[in-house]
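Quick one: the structure is below, and I'll ask about it shortly.
All protein chains but one are shown in place.
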Amino acid sequence: MLLLMLVSAGMLVAGLWEILIFREFGPMRGVFVQIAGAAVLCAVGTVLARNLIHSALYLVAFFFLVACLFIMLEAEFLAVMQVLVFIGAVAILLMFGIMLTQDVQGDQVEAHSVLRRLPAAIVAIGLFVMLAVAVQQRPDFSKARTERAAPSVAARERVLNQMPQELGLDLMQRWCLPFELVGLLLTASLVGAVALAQPVGSLSAGSDGTPSPGSLTETPEHLSREVAGGTHSSSRPDLVSP
Amino acid sequence: MSQDVPLNWYLIVAACVFVIGLFGVMTRRNPIAVLMSIELMLNASNLNILAFWRLGTPNPGEAPLTGVVFTALVIAVAAAEVAVGIALILVCYRVWKSADVDRYDSMLG
Amino acid sequence: MNGLWVSIVAMKMAALSEPVPWVAWFLWLFVGFAGLFPLLVAYIVWGERKVAARFQDRIGPNRVGPFGLLQSIADLVKLLFKEDFTPARADFLIHALAPVLMLISAMLSLAVIPFGFGSVSMRNDPVTGVLRPTLTGFSAVDLPSGVPYLIAVSSIASLGLFLAGWSSRNKYALLGSMRSVAQMVSYEIPQVLATVPIVLWSGTLSLTGILDRQVETGWYVLTPPGFMAFVIFMISSFAEVNRAPFDLPEAESELIAGFHLEYSSMRFGLFFLAEYMSMFAVCCICTTLFLGGGAIPFLAFPRGLLGGYVVVDLFLNLITILVFSLKVGLLIFLFFWVRATLPRMRVDRLMAFAWKLLIPLCLVNLLIAAIWFEIVIRPVAGRPDGPGFLQWWIGFGVTALLEVLAFFGAVWLYRQDSEHSLKTWRSSTGSKPSIIAWRSVPTKV
Partner (left out) sequence: MILSRYLFIGMLLLFAIGFAVAPLVLIRIIAPRRPTPHKGQTVECGLETQGETWIRFRLQYYIFALLFVVFDVETVFLYPWAASYVSLGWYAFVEMMVFLAMLTVGLVYAWAIGALKWQ
């Protein structure tokens, strides 16, 4: 009963808040204010949450809200991509990363000190004020754009409905080089991260036990040396977990 | 439809998120939390790019999807960054036995 | 209070200047998503128990209602009256959030699936740009990027899974969820890569568009690359929805129950609902992408009958919905069959199977799909009668040959990897490989 009353009270407050926003800004802007406000709150939660998994969860909510903003900007393929890459992949990777470093997952959370936060807050707020002033003073492009011949609704509609196709064309023709560079970057990060993360002992000693000759799991000699030398291992073997 | 929402609002929100991410980078001591804050900043920049693309392109006929392409590339870069970042954090954790950026104070390896 | 919300909704509706199919949407929400789909899931559960019983020479549920038809309802009522309870050390909010996430992911993926065909409209052909009559799907919405939307939505489930294990603070649950997330992310890649040839051939990411192209050029499963993609898609779907033989996360014999170990009463019920709903969704996706959706086999039914003009919409809808559900039913039966037949896989083989066999095969399959596109689809783009007989068979022969080569090549490569070849297994252990572990009878509720 108490719960129900709480829920209904919360709904009442939320409803009044919505009415207020909608009266003030109009429906579209009202929705924007709600989504953006929630996104900022989630960002604050990410930064302040003491438990890292909670922090990651706030981050996930933030990613989702940013995807909503992308939809409001009519870039739906990117919104889907945002969910797919950030929530589906990056968040999972972050959570696995958290599970792999022991000190941080559970109740042992970091202590916040005012000494760290105060200067940081001053710097951050200062930067925000600068940015806000800059934003307010810049020439209004959107007005300029509407004055210039805006693309017809039908043309825009067509582009937006064919967004993935158009994006593919653009990516393959105009932005071919950045696209290939991203491929290179992904490969480099894949190789680098795998090489870094591989436990050093297992690399030089062959993965486990006795790999049969000619098998693909056997580590090439030069490769293992390179990788082992590339990380920190050889100088401080006592600090390296097996 | 979405032209109702002015460009400035998007820019302010992005600036706000960026600054929050910056605050996180400066105050958090856990490297993974720092990485998350960097993600916040990257997303803020993405939001900026898209807002400029949609609402502020001076000449929309010329390059209809430039902003979208750039955002897609930034998303890919962000993913790669997290992947390598966490690998580095794991190595640091292995070496220093601690997940605290303040303790990573030597370059001896 | 109600008045308040009604006025808010009215304001939001008024904000949209363009016509929005509110009636259809509310029908979808309150008839489809609130009534029909959960009911369907309940009867899928009942069907699975009946089928599993037949496979094991039992009778199955037969007490509640005729043929045990009300068994699932009874189970639901039972779950509602079980003690609601969270472990003392669990993270309360996240513990409640996890099943909600799973259910959201399953429900959202049903939003874009065309359950049959709707009316005909004039649209631009994605290949030629010519205006031509196009079938619309009978789906709640048709998104221009429907396929990645499906993938994105289904990837939310792995987050829910992880949170379920983490928040329970139970070693078995955590281990189960870590394993299952690793499994889900591994099998998501071949699943996604298997849909790329479909997109390549259709030239669109919208599911309705894909269906429309399929009706024109024939079902994609009937082409060699399409068949390979279909098989890979089905295999990885088994892993994606945590079904046997990939049900390691809930391996009863090793992990007690896996990620939902600490869940009881309706919280567990939500997991259960989400699992079966996502199985249903995956079968629907597969039918749409590969099996021609609501098209009748060996008849160019909707298009041939229409000839570009509208017949009685309702009749068309009903027939195609019926055909669609038959196909989905067959796929679901496949799920049951596999579960009743195959033993559970070992975890190392599971990962190796995805990364070392399926993904290389998918990449090669993409190449072959491009060849098929060049031989069969591109030359006849825009022609109403589709690919010619000779052309089709030349394409079929070439790609089938390449597929066979690719398949044996991939298997050879996989076998080269010493760890998985049976020969080294025998020589190292001195006994027959015991990949088969006897499983208990699958009874879940």
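Order of writing sets the labels: A, B and C. Residues in every chain begin at 1.
Definition applied: a residue touches a chain if its C-beta (ideal position, glycine included) is under 8 Å from a C-beta of that chain, and two chains touch if they have at least 3 such contacts.
As the structure is a computational prediction, the values presented were derived from the model and not from experiment.
K.L.:
Given the contact rule set out at the top, which of the displayed chains would the hidden chain touch in the full complex?
P.N.:
The chain that is not shown is in contact with A, B, C.
K.L.:
Out of C:Arg49, C:Arg243 or C:Arg267, point to the residue that touches the absent chain in the complete complex.
P.N.:
In the complete complex, the chain left out is touched by residue C:Arg267.
K.L.:
Among C:Ala52, C:Ile94, C:Met107 or C:Ile368, single out the residue that touches the unshown chain.
P.N.:
Of the listed residues, the one touching the omitted chain is C:Met107.
K.L.:
Just the residue numbers, please: which parts of subunit A touch the chain that's not shown?
P.N.:
Residues 3-4, 7, 68, 71-72, 74, 76-77, 79, 81, 84-85, 88-90, 92-93, 96-97, 99-102, 105-106, 157, 160-161, 164-169, 171-173, 176, 179-180, 182-184, 186-187, 189-191, 193-195, 197-199, 202-203, 206-208, 211, 216-217, 219-220, 223-224, 227 of subunit A touch the chain that is not shown.
K.L.:
Take the complete complex as the reference. Which residues in subunit B touch the chain that isn't displayed?
P.N.:
Contacting residues on subunit B, toward the hidden partner: 1-2, 72, 75-76, 79-80, 82-83, 86-87, 90.
K.L.:
Going by the touch rule given at the top, which residues of subunit C touch the chain that is not shown?
P.N.:
Against the missing chain, subunit C presents residues 16, 18, 20, 25, 28-29, 33-34, 80-85, 87-89, 96, 99-100, 103-104, 107-108, 111, 126-127, 140-145, 147-148, 151, 166, 168-172, 174, 178, 181-182, 185-186, 188-189, 192-193, 196-197, 199-200, 203-205, 256, 261-262, 265-267, 269-270, 347-348, 350-352, 355-356, 359-360, 363, 366-367, 370, 373, 378, 381, 417, 419.
Here, only the chains that are shown with their structure count from here on.
K.L.:
Please work out the Cα centroid separation of subunit B and subunit C, and write it as a whole number of Å.
P.N.:
Those two chain centres are 33 Å apart.
K.L.:
Can you check how far apart subunit A and subunit B are, centre to centre, with Cα atoms defining each centre and the answer in Å?
P.N.:
Measuring from centre to centre gives 7 Å for this pair.
K.L.:
Measure off the straight-line distance from the CA centroid of subunit A to the CA centroid of subunit C, and report it in whole Å.
P.N.:
27
K.L.:
On subunit C, where are the residues touching two or more other chains?
P.N.:
none
K.L.:
Among the residues of subunit A, pick out those that touch two or more other chains and give their numbers.
P.N.:
In subunit A, the residues touching two or more other chains are 26, 28, 77, 81, 89, 96, 163.
K.L.:
Give the list of subunit A residues in touch with subunit C in this complex.
P.N.:
Going through subunit A, the ones touching subunit C are 8, 11-12, 15-16, 18-19, 22, 26-28, 31, 53-54, 57, 60, 76-77, 80-81, 83-84, 87-89, 91-92, 95-96, 99, 160-165, 210-212, 214-217.
K.L.:
Which residues of subunit C touch subunit A in the complex?
P.N.:
1, 4-5, 7-8, 11-12, 14-15, 94, 126, 143-145, 148-149, 151-153, 155-156, 158-159, 162-163, 166, 178, 181, 185, 188, 203-205, 413, 416-419, 424, 428
K.L.:
Residues of subunit A touching subunit B in their complex?
P.N.:
26, 28-29, 32, 36, 39-40, 43-44, 46-47, 52, 55-56, 59, 62-63, 66, 69-70, 72-75, 77-78, 81-82, 85-86, 89-90, 93-94, 96-98, 100-104, 110, 112, 116-117, 119-121, 123-125, 127-128, 131-132, 135-136, 140-142, 144-146, 148, 150-151, 159, 163, 166-167, 170-171, 174-175, 178-179, 182, 185-186, 188-190, 192-194, 196-197, 231-232, 235-236, 239-241
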